[in-house]
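Excluded from the complex is one protein chain; the other protein chains are retained at their positions.
Letters A and B mark the chains as written, and numbering starts fresh at 1 in each.
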Amino acid sequence: MSDRTPALRLEGIVKTFPGVRALDGVSFDVMPGEVHALMGENGAGKSTLMKVLGGIYQPDEGRIFVGEVPAVMTSPLEAKAKGIVFIHQELSLAEELSVAENIYLGELPRKRFGLVDWARLEQQTNAILAKLRVGFDAKTRVGDLSIANQQMVEIARALTVEAKAVIFDEPTASLTDAEKVVLFDVIAGLQAQGVGIIYISHRMEEIFKITDRISVLRDGSYRGTVKTAETDEESVTQLMIGRKLDLSRNEIHHALGDVALEVRGLSCADLYTDVSFEVRRGEVLGFYGLVGAGRTEIAETLFGLRDPSAGQILLDGRDTVIRSPAAAIALGISLVPEDRKGQGLVLGMNCRDNMTLPQVDDLRAGPFVAEGAEVAIFDQYRDRLDIRTPGWKQLAGNLSGGNQQKIVIGKWLSMHPNVLIVDEPTRGIDVGSKSEIHNLIRELAAQGYAVIVISSEMPEILHVSDRIVAMYSGRIMRTFTAEEVTEDKLIQAISGLTPENVA
Amino acid sequence: MQPGTLSSFLKRGAIWAFIAAELVFFTVAGEFLSVSEKTFMDIDNMLLLFKQSAPIGIIAMGMTIIMVNGNIDLSVGAIYAISAIVLLDSLTWPVFAGLGDGVIPVAWGLALLSGVALGALNGLIVWKTGVDAFIVTLGSMLGYRGLVFMYNGEQPTSHLNWTLVDFAEAQWLGLHTSTWFLLGVTAAIWFLMNRTVHGRNAYAIGNNRSAAVNAGIRVGPHMMINFMIIGFLAALSAVVFYSESGSVNPNDGELYELWVITAVVLGGTKLTGGAGSIVSTFGGVLAIQLLRKGLTHIGADTETVNLVIGLILIAVLFLDRQLNVKGKEELKV
């Protein structure tokens, strides 16, 4: 294989954003007919790299070759024309249109007078669907398909062009086992045609089953490529985690208080099942798992945004029903949500107003908002959290990600909550702010807050947590104490490997 | 059954079930309450129903495309009035005096052309400025209405051309001229939406705009063409109606946009775009007209029609939402 020209080659790709070096000289290649895994933790630079390949970002340095030809892509369309095809994790389908129309979106075969050539469209589509061996036909409305079948439509799209390289981004996230088998067959078929495949996944089991080589990214830089046959899960994990300077393990402290929150047998529709845990004052409880494991949904239930279908929530030992965020806030529960811009902030509002939003009813002088008291609160938390902004009048939308996150944290700290839930505290935040936020979470616990941290980043969860709940597919697989947890145990627990073996 | 099949089936069939219910209700109720001697399901009455549906119906076909595409057009009433004035006025222009009845196709052409041009202007502004179609057409609804007044002050514009009146009042195979236009437009727009690349791309844009853009579909020209089509249809509606009536007041066509949108929404077209069917819009148009006629038939005051239609529109919106509620929905907007 190695004497041939790579299907796709990256050479020293660098991409910087203000304050962040997102990609720092990434080079690797994919041979024709090879399945090449790309691994790395969240935030390691995978998605930035994919956007560079897809023509959404332009690299600052470095070159991309498709075959022997240097390729400059300025749009997703151009990338596709050059033979680089993406199977996205988020579906981009028009639900009201048929399978065939979605597959040939923007490229419907034409007859004269701008008419659609339905016969040709159907024939071409059915030929592609036959390869995928799916149970629906060209005329089916996409909105009537299951999520997995919609994903198949997305994959079918990739087969319409002479693809040189196909990139699968977490393709199995929503697939059942049977559907995975079909997907792997499709990948094998592409391989046989000499297409180079980049396969992005967190799931070790799959990686070891179908890939030929594995490349690893960490902190935006390339950490090497290994042959899958010559390595094992442990070594790959080592490459991914590395030795992070600032992220030591949490030092356990034992000044724990009473149980602030206890959850017993909580279930919510098919989102999560039979979840039980407790958090004490002075403790940080980490929730670790893959995206979609049910962690965020638990937080949303505790914050009154979802009604549980079974189970109990006990606050300070009292059985409690939480029907709305307003009720949750009144009970002393606060949530720093995962989607900072969509859920955490009103971007068109200034920093001060954002920070005092949950308590604006209480900050009153007569019928009016006591703006002086608001400014005082803002100043207090600006200093405490070291928020860098020209002043409170600055719109939240104009701040950097780290400072935005601090505004959201400040918003909830100023409420003096009993239980603080932080969902993905450092997503999309530069390294400096990350460690500040980690330290802050530790500090809060030391001051007696009960804190729940949900994170998809292992170093983060290891760094801040006193205990770690590992979730897989809506269930708690195991709860670790900081003393007993190891990285591989954790990875195995959240990958759905049998918990008995792990223990 | 796949998820979504039931609700989409219900939605597609709902408007016809509603029409059937109206027919049954008014027929039965008419027996007891009718102020007229005639039965409701009388052939002449039904033919008249089609004819009366035409002005709103023809524009509603255009509005369906616009809304499927993810836009809205509030200026159709004003375009309708301008085209009517151009039609009636140009019939009397001295330049065309030598043409005899040959002036008719010329006047029709000019009226339709002005509709297309005004639609194109809307489309161009939406495309090039990026201002929301709601605001653009809200503005042009005022602006075009101003043009109507500037043309002939507050006076009505009148001209009866008997050849034209005969044509407009003619019946062919039992159906009135305007009914044929409505049916023709419905068929043509159905064909456009279901058989042409333009129509399918319009659905794609309304359904998932970013996916359409990523697939290389050019959003701007498609929007512009659709605004030209609705301008054309608003003009066509005026041409058909005023060929017969022969007189247009500067206020004519006011609130047409509301009636048209009501018909389209009753027909199940989604406000957010991407979904909607021409046949169902046709049903929506008939349902409204049937309701108007039916209520009159059973002796209800005409004013009740507005009340009933408004409440039905809201009820449809409510039912639609209930059918689309997802089980594990979050408590947020």
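By our rule, contacts are C-beta pairs under 8 Å (C-beta built on N, C-alpha and C of every residue); 3 or more make two chains touch, one makes a residue touch a chain.
Assume contacts and distances are computed from a predicted model.
**Q** Given the options "Chemotaxis protein CheR", "Monosaccharide ABC transporter membrane protein (CUT2 family)", "Succinate dehydrogenase cytochrome b subunit" or "Putative FMN-dependent luciferase-like monooxygenase", which would UniProt use as the protein name of the unshown chain?
**A** Hidden chain, UniProt protein name: "Monosaccharide ABC transporter membrane protein (CUT2 family)".
**Q** Over the full complex, note down every shown chain the hidden chain is touching.
**A** Result for the missing chain's touching partners among shown chains: A, B.
**Q** Give the residue, chosen from B:Ile15, B:Ile58, B:Leu74 or B:Ala168, that touches the chain omitted from the document.
**A** Of the candidates B:Ile15, B:Ile58, B:Leu74 or B:Ala168, B:Leu74 is in touch with the missing chain.
**Q** Per the definition of touch given earlier, which of A:Val72, A:Val360, A:Ala376 or A:Ala446 contacts the omitted chain?
**A** From the options A:Val72, A:Val360, A:Ala376 or A:Ala446, the contact with the absent chain belongs to A:Val360.
**Q** Thinking of the whole complex, not just what is shown, which of B:Ile79, B:Met141 or B:Ile189 touches the missing chain?
**A** In the complete complex, the chain left out is touched by residue B:Met141.
**Q** What does the interface between chain A and the hidden chain look like in terms of residue numbers?
**A** Where chain A meets the chain not shown: residues 303, 305, 324-326, 328-330, 335, 337, 342-349, 353, 357-358, 360-361, 363-364, 367-369, 411.
**Q** Tell me where the left-out chain touches chain B, residue by residue.
**A** Interface with the chain not displayed, on the chain B side: 74, 125, 127-132, 134-136, 138-150, 153, 213, 218-220, 223, 254-255, 258, 261-262, 265, 271, 301-314, 317-318, 321, 331-333.
Criterion: only the chains that are shown with their structure count from here on.
**Q** Using Cα averages as centroids, what's the distance between chain A and chain B in whole Å?
**A** Centre-to-centre distance between chain A and chain B: 46 Å.
**Q** Once bound in the complex, which stretches of chain A touch chain B?
**A** Touching chain B: residues 76-77, 92-97, 101, 105-108, 110, 113-116, 118, 141, 143-146, 268-271, 300, 304-306, 324-325 of chain A.
**Q** Of all residues in chain B, which touch chain A in the complex?
**A** Chain B residues touching chain A: 2-5, 8, 195-198, 200-201, 203-204, 207-208, 210-212, 214-217, 274-275, 327-328, 330-332.
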